[in-house]
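A single protein chain has been omitted; all remaining protein chains appear in their positions.
Chain IDs A, B and C follow the sequence of writing; residue 1 opens each chain.
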Amino acid sequence: MMNLAQQLREQAKKLLEEKKVDLVIGFGQGTELARNTPVFIDSPEGVSALTWGPFCANNLAKYLVDYKNDPGSTAVVVKGCDARSVNRLLDDNQILREKVVVIGLPCPGQLEWQKVSAEIKPGSTLKEVVDNGDSYTVKTDSGDYTFNKKDYLLHRCLVCENPNPVISDITIGKEIPVKNYEERFAEVQDLEKLAADEKNEYWNKQFARCLRCYACRNVCSVCTCKVCAFDQMQPMWVSKRTNLSENTAFHITRAFHVAGRCVDCGECDRVCPMDIPLRKLNVKIHKDLGELFNSPTPGTEPGLISPLGGFSPGDPEEFM
Amino acid sequence: MESRVVNKGQISELLDKLAKDYNLIAPIKEETMTLFRRVSGAQDVLLDYNNSDISPKGCFLPQNEKTFSYMYTGDTLEINKPVGTQKTVLFGARPCDIKAILTFDPVFDGVKFGDEYYSSKRESTVIIGLSCAKVLSTCFCYAMGGGPCDTTGSDLLLTEIGDKYYVEVITEKGQALVDAYSQIIAKQDTAQLAKDKDELAKKLSGEFVRKVDLTGVKELMDNNFELPYWAGDDQKKCIGCGTCTYVCPTCHCFDIFDYTTGDFTGDRLRCWDSCMFPEYTLEAGGHNPRPSRKERIRNRFMHKIKYHLDRYNMVGCVGCGRCVNKCPVNIDITKIINDLKEVAQNA
Amino acid sequence: MPNPTALTPYPATITKIDVEAGDTKTFTVVFDDPEIMENFGNQPGQVCMLSAFGEGESTISITSSPTRGKFLEFCVRRVGRLTSVLHQMEVGQKIGVRGPYGNGFPYEMMKGKDLFFIGGGSALAPIRSLIDFVLSDQYRKDYGKVEILYGARSMDDVLFKSDLAERWPAIANTGIYTTIDRAEEGWNGHVGFVPPFIEEVAPTPENKIAIIAGPPILIKLGLAVMEKLGFKDEQIITTLEMRMKCCLGKCGRCNVGSKFICVDGPVFSLAQLKQMPPEY
Partner (left out) sequence: MFKRLLEYVGFEPGRFKARWLSGSEGAKFTTTVKEMTEKIKSLGPNKKMRDDII
């Protein structure tokens, strides 16, 4: 994996040296061993900060929107799932294809850093990560630690659809076969089986915890509104008060607002400080979109029209 | 003051009694989360936890608080305030979070304006602290003047030693509580336990892995408001959510607004607010003194390491590590402190 | 003595509404409890939190001087949610008022000096409390010449028209200079922006205090002119604005550096302002 990081640095350096891009957005070592953080590199000398491995959970495609009005081009490091975001942003006309250089890295799955961190001796230094197929070995100065993917990957990675970037200008690394450790809709189906009261009880418990920090909304690569209805003060649509009613309104609206555009990168779910299983809302919508409109996960192919953003006479009519 | 002992076997009995006599707030497990909630007895209380996901600051400054309700009746306007505060015990709070409550005190019990909602809760609450048993990789309380077994701010501090809890009585309030439950919180020879606690404190203080040193940082910041550093990666990667502020035990900013339940009645509420939101400082006329993430991040961190010190002579951070842990993009206050030191020294 | 109940407003009634300009009205307000009215103790330059129940609160400066009687005047421009609701209100309706907050103008320090007021747009409202204070029968003798330079966008936007045209000029040893941004039919006064107008009027700095209030751009350019005219930082007083929620120094948002505008301000001298980060 370190070898890939080296290739990545070389490619980034080339792009910056040849002035093909003004900025490279990638991953750098974070302040915890098992954590990486977004880095913004604008000079060839800076590329040494770039890294790659199983701790690159963030979806960096989100930041492209911040630079869409800059004169120069921007390169972004993406995994398979993040690449769907790039497609979606292009389809939403949020970014221009000619101003974006996509550096794609086939991704063998991202580890949940808190889980990993809990097992590694605090203060250790990372030496190397080895991918053994179904597990990772994290080599540190305090010893080697092995983590089974099945138990330590982020849930979204257990049901990954696109380990290989669906859009990429520069691909680094070999193509990786799709491997799912769980059935994609299993969690949703379990919930669907419950009675209305039980569903209500389950979600009330989740929504009641919400702090309304809006991390889920702000981290979302397809939440691109300049002013969100939840922030608007004139009129104030939703109160800042955190109670079940307002929180439920927020979560249903958020999930439905990205329906048909959500690329299932799972970032909302990952960043929630209260561990609200937000992906279960989005994946439910994906499941329904598939069943009703036979529609793949948004962003899977370029130019895919969202079933909720278009009309065809053949659309199912549950409401007629 | 004195010190006493609770046998581990009796802690459940104590908690059950406290839950009966008081409004008992204690750490619980809700799915994957450790949170402070009101409990009805010992069965829900989580005793072996590292640190809660959210600090118990809500005991004193709830995320939503009604300040009064109003009602128009004909020509008159009636304003009714909530009455009565329950006797409360906050059990099992960690020393860092208790220290954080002390940073609230000068804010809410100000020189000119007090705050009846805060101070009534503060007065009627007994804080029973619980020493940490473990230092996490994100912890840095030692650098903010605290420690895993620090007694500051607690009324009673419990430290787990073997099959006992060593109980230190810190305040009169704590004394009154141990006297009321002296059958469980027993008088015993605690010399050995005191020694053991010191040993534990020493051992734990050697386990911190984050190197943070605040010395001189405020002084450097006094003369360096505009630093190019603030335009760096942190403001670029920040997604502008309120996670850091809501999980922070010392963040106390709030918003005030009305919540109407009908045409002529409603409640005025105060709710947590976050300085990371653009609307936080947006004036009705459209001007925003802190228009971008750069200013907002600078304000948040300057508040922690300088402004709170300037005003109240206390650091606005207790080193609980929650913001480090929870930030979606790994913005890390310890890194910022270290970087600032370097940057300002070279400036 | 700290006031623990500071977050609760007192019921008050609107007794008079004057339309100042298209989007600005002055509300005269009296507390329902006469005792509160009697002991309110507001100083020139202080602010209040006005509540329209159901909408919330806003910080509004008191535009009346305590010397003018037992009532409060608030000059409100319709810009946000609360002010829109206020503008729909009629005489006799109830609002909530709490305060007074802030430091107010340092009128003691100004005693024996000439005063030069500069106001732009709706910012005449906060300084009007001080103008009326120093021009009151009671205190007039303590101050020297009082001059007021005021600029508005257009004729219609000029606030306190009768004060500027009749009430203040009638008082001895005063000077009124008004200007509007662009020439208009029916306007005989000066035309042009405030900063060059200050240069034209050219107040001398000797034994004088300048009180300047207006939008950020006016303050910025106006201060430069004042410095050019020889005014020292200590001789220039201004009043700041920030979004506020509690006005008690607790809710956090109105800080400029480690100062809170609500309790440490809103009135600052230029000397103090220069010690603070430019984040207002």
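The working rule: a contact is a pair of C-beta atoms (placed from the backbone, for glycine too) under 8 Å apart; a residue touches a chain by one contact, two chains touch by 3 or more.
For clarity, every value in this text was computed on a predicted model and none was experimentally measured.
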In the whole complex, of A:Ala255, A:Cys272 or A:Leu304, the residue touching the missing chain would be A:Ala255
Where A:Asn204, A:Gln232 or A:Asn294 are the choices, the one touching the absent chain is A:Asn204
Positions on chain A where the hidden chain makes contact
188, 191-192, 196-204, 243-245, 248-249, 251-252, 255-256, 259, 281, 284-285, 288-289, 292, 308, 317-320
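Note that only the chains that are shown with their structure count from here on.
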So which chain is farthest from chain C, going by the mean of the CA atoms in each chain?
A
If you average the Cα atoms of each chain, whose average lands nearest the overall Cα average?
B
For chain A and chain C, what's the span in angstrom between their mean Cα positions?
51
Centroid from C-alpha atoms only, then distance chain A to chain B, rounded to Å. What do you get?
31
Going by the contact rule already set, what residues in chain A reach two or more other chains?
233, 236
Scan chain C for residues touching two or more other chains and write them down.
80-81
Of all residues in chain C, which touch chain B in the complex?
2-9, 11, 32, 51, 53-58, 79-83, 94, 96, 216, 241-243, 245-246, 248-258, 263, 277, 279-280
Footprint of chain C on chain B - complex, ascending
67-68, 70, 72, 75-77, 79, 81, 107-117, 119, 225-226, 252-258, 260, 266, 268, 270, 273, 275, 280-287, 289-290, 295, 299, 302-303, 306-307, 310-311
How about chain A: which of its residues touch chain B in the complex?
30-33, 35-40, 58, 62-63, 66, 114, 117, 122-123, 205, 209, 211-215, 217-219, 231, 233, 236, 239-243, 267, 270-271, 273-275
